[in-house]
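Every protein chain except one is present and positioned as in the full complex.
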Amino acid sequence: MSSLYGKKIRIAIFGQSHSAAIGVSIDGLPAGIKIDIAELRAFLRRRAPGQSELATARAENDMPEILSGLVNNITCGAPLAMIIRNTDVRSADYSEVRDTPRPSHADYTAHIKFGGHQDVAGSGHFSGRLTPPLCAAGGICLQILRDIGVFVGAHILRIGDAGDDPFNPIYISSADFEAIRDNPLPVLRREAGEAMRQQIQDARDKGDSVGGVIECAAIGLPAGLGDPIFDGIENRVAAIVFGIPAVKGIEFGSGFAGAARRGSENNDGLYMDGGAVRTRTNNSGGILGGITNGMPVVFRAAIKPTPSIGLKQESVSLSGAENTMIQVQGRHDPCIVPRAVPCVEAAAAIALYDAWLDR
Amino acid sequence: MSSLYGKKIRIAIFGQSHSAAIGVSIDGLPAGIKIDIAELRAFLRRRAPGQSELATARAENDMPEILSGLVNNITCGAPLAMIIRNTDVRSADYSEVRDTPRPSHADYTAHIKFGGHQDVAGSGHFSGRLTPPLCAAGGICLQILRDIGVFVGAHILRIGDAGDDPFNPIYISSADFEAIRDNPLPVLRREAGEAMRQQIQDARDKGDSVGGVIECAAIGLPAGLGDPIFDGIENRVAAIVFGIPAVKGIEFGSGFAGAARRGSENNDGLYMDGGAVRTRTNNSGGILGGITNGMPVVFRAAIKPTPSIGLKQESVSLSGAENTMIQVQGRHDPCIVPRAVPCVEAAAAIALYDAWLDR
Amino acid sequence: MSSLYGKKIRIAIFGQSHSAAIGVSIDGLPAGIKIDIAELRAFLRRRAPGQSELATARAENDMPEILSGLVNNITCGAPLAMIIRNTDVRSADYSEVRDTPRPSHADYTAHIKFGGHQDVAGSGHFSGRLTPPLCAAGGICLQILRDIGVFVGAHILRIGDAGDDPFNPIYISSADFEAIRDNPLPVLRREAGEAMRQQIQDARDKGDSVGGVIECAAIGLPAGLGDPIFDGIENRVAAIVFGIPAVKGIEFGSGFAGAARRGSENNDGLYMDGGAVRTRTNNSGGILGGITNGMPVVFRAAIKPTPSIGLKQESVSLSGAENTMIQVQGRHDPCIVPRAVPCVEAAAAIALYDAWLDR
Partner (left out) sequence: MSSLYGKKIRIAIFGQSHSAAIGVSIDGLPAGIKIDIAELRAFLRRRAPGQSELATARAENDMPEILSGLVNNITCGAPLAMIIRNTDVRSADYSEVRDTPRPSHADYTAHIKFGGHQDVAGSGHFSGRLTPPLCAAGGICLQILRDIGVFVGAHILRIGDAGDDPFNPIYISSADFEAIRDNPLPVLRREAGEAMRQQIQDARDKGDSVGGVIECAAIGLPAGLGDPIFDGIENRVAAIVFGIPAVKGIEFGSGFAGAARRGSENNDGLYMDGGAVRTRTNNSGGILGGITNGMPVVFRAAIKPTPSIGLKQESVSLSGAENTMIQVQGRHDPCIVPRAVPCVEAAAAIALYDAWLDR
């Protein structure tokens, strides 16, 4: 197994970068929910390439065809399946990597895992091309969450050396998400975006790539979601966010920084706010014992620099069992962090909506 | 659901801090595997409290009784179930926290989740007391992995300000693990342990607590374990490691640090070593596309400072819906990081052995 | 995997016939539910052996010790774990079957499955001795269902040639269940019980055994439980009922008889009864498209005759790879059907309560 996620809803993703189509089936959506297709398309456009000079030149049509699950745009209780045709496919670009794995790419591990039968074209099932189905499923969950008063948003916290301000983990509003959503570099502080743009352009100019950190928050979640031990919100969110290619770390609330602190610094004091229990700080990232406490859920995901770079790198010839060099050709993002932002939102929305249904 | 983990083997953990017993059932272990009970007990002793002046004074008997699954200490194909009696139980200590949740503890979220019916004594199902069953299951997986040439070990990378050297992610041997295993503060550099001890003692002297980071490595894994997208090794390991209380972050390989780098710095060049494909560096932490590449799997877990501290903190009275202060009484570790080391090893062993069986 | 069942609640059964204990963990029970321990014990007593001259002479103590999950007999949200010690164990009885499998018993398949490492004593994990944990879990679900107005009951429809009247699938009341519950041979028509008793005694006198059919009904279920295709009520009930040893068939509503009919005979006409939609007949067994329709759920389970008989039978010596004869010694029920009645009720209750939680 591999490409399924969820307990109450089940996401089944399929496709390869250069297969006839990619797609997703969402099983378990309640019936009677209106889906706004235009809004879904707008959300998917945020992930789509070819939108700015910062991203790959591949002109994809990322708009899904909905095959089932809706009647007059209202969920009917049957699985909601969507496919996206792969159109701008140039498989010839990828012949070299079958024998010579790209460093830090899945080429070698896929070769071992699938005994040489993996689809190498465009990185096959390991491609970032598999994120549109994730985003399509997540885009639907985002809409449903919004209708129950839950909002999920993310921004780029860092690209290379350039950093944005973090979310204020106590005071986040959906307007904060709205304000940055359609920015190709969604950041809270405008100048941070400019610095990030320079990081990306510099990397590209050098035939290199650069990584970054995405910070995501969810507000409006009731206290009490998630389950103890292995089904906590952290476990559930981590289990899906690591499904986004290039994610190598995740932390909730104060995370690794909090691990250097004293309890007296890191503990979130409680107080009554009207009839509600709230915390003065939110180092817990809205989760205690795996369960939401009603404060914003806040987490950060580390995205490694794209492994496909134009520079010469050490590799091996698998057939010859000898050392060689590789210089990756073809279209590659110098930085996938901006396009990963809606992916992180989508993944969080799926995990949180699933936890909400499972409450 | 909550306390189950795994695909080929299924770990079901049960118990509360002050229930009659805690325990675990491991379903799916292959038959015919010899279990060394003395070794299992030795492993569990590493997690047990009351071993040094650094930990809680609760004198627990953590040695499990094996109820089923073994015949003459050899697995027989039936689920292997173990229980540990809770003996040194003083429930009276915990009466206050039913109404006044401890900051950054699961008291409040458990109250909401379970509608006031949660077991508050000793933190109930949310207690670190649920880690012995995890360690018992993991201790068995550690033995089985060792028998197939896979070794898992961890050390404390940081407590508060005091840091150890990281593992060399290329050259780790099982001897490295052996060398530190029985140290109450398992560190690679002896002086680091002394500095950590001071951090813990200082925290305790002030009625405070302190967090830290544990680094874990697994060597000897074949390339090709794990599955794409949602069943990658990162997803699987994260999904169980977040089941250890107080874990708030996880990163693989270069993790968050790698996210600040260029691809040319972070990529792991490949070369032939004898007949084997290896990498010059191991920023990938042994995992690409969710699948092992044959290099050591390396990850780090952030452990927040124990929320139970002796200092006065802001809280609320749930019954009175008013603000109040709380000063936690009772026996609490000023730092759970040392005792969490075998828990992290256990969790990793379960996830990796399960992935190995699921290959 | 093997001994786990459920979606919202998860039943993990462990133990062997002659291991230190057998037991079960129930994960996912909602908090705040009062459990009546005396009633649970009374339910378990129905399955216990040694109650009449019709059953095995083994004097078991089937009363479980509750290890966790309850506080003052109220569910606390943590898994509810129970164990039952195996006391009256005489392992020496079973030495022969290791080499000479009993015909139609799991001896041979367990030997192949577990490579000779299976626990042969008392049939190990394949014993009817594993049904007390099932009944313990089911007994709890039966109580919870009753509190929400759902009643589950079963009777013996047939033993050998002796048949009881079937349930009237339209008009069943909980009083019908109560009336027969404590009868060692629970039947609707008293004389049927006498005929069954003769079947059993005749089989025993001849060193033989006899099978039978159990009919089970559940009333009070709301319409709308279950899911299409693979998660229908039939799928869910069948998946657990086949977990009871010796069950070889299951049918819902008119089942195999209905398969010989015309649609005009088998269809259940609808009518309004007060404000409720009901059906004139109930050939559907209360399930259409996998989903309850509000009528009684009715199914029948076929129980094969106990394979362990005192007569000489053809077998093989596994070590010698040669034909031999076997004559089974030891304590065996000539008919397990009466003791399987509460097992079927328990299994149905688990499946239906799980479906109710999963609605």
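In this document, chain identifiers A, B and C correspond to the written order of the chains, with residue numbering beginning at 1 in each.
FYI, a residue touches a chain if its C-beta (ideal position, glycine included) is under 8 Å from a C-beta of that chain, and two chains touch if they have at least 3 such contacts.
Because the structure is predicted, anything quoted here is derived from the model rather than measured.
Novice: Pick out which of A:Lys8, A:His155 or A:Arg339 touches the chain that's been left out of the picture.
Specialist: A:Lys8
Novice: Which residue numbers on chain A touch the omitted chain?
Specialist: The list for chain A reads 1-4, 7-10, 12-16, 19-23, 25, 27-28, 31-32, 65-69, 71, 74-81, 83, 110, 113-119, 121, 124-125.
Novice: Suppose we count only contacts with the excluded chain; which residues of chain C make the list?
Specialist: The list for chain C reads 1-5, 7, 13, 101, 103-106, 108-110, 112-113, 125-126, 130, 158, 160-161, 203, 206, 208-213, 223-224, 226-232, 234-236, 238-240, 242-243, 245, 247-256, 258-272, 275, 277, 279-280, 283-285, 287-294, 300, 302-309, 311, 313-316, 318, 321-323, 358.
Just so we're on the same page, only the chains that are shown with their structure count from here on.
Novice: Going by C-alpha centroids, which chain is farthest from chain C? Tell me that one.
Specialist: The chain lying farthest from chain C is A.
Novice: Taking each chain's centre as the mean position of its Cα atoms, how many Å separate chain B from chain C?
Specialist: 39
Novice: From the C-alpha centre of chain A to that of chain B, how far is it in Å?
Specialist: 26
Novice: Provide the list of chain B residues touching at least two other chains, using ranges where the numbers run on.
Specialist: As it turns out, chain B has residues touching two or more other chains at 1-4, 7, 13, 110, 113, 125.
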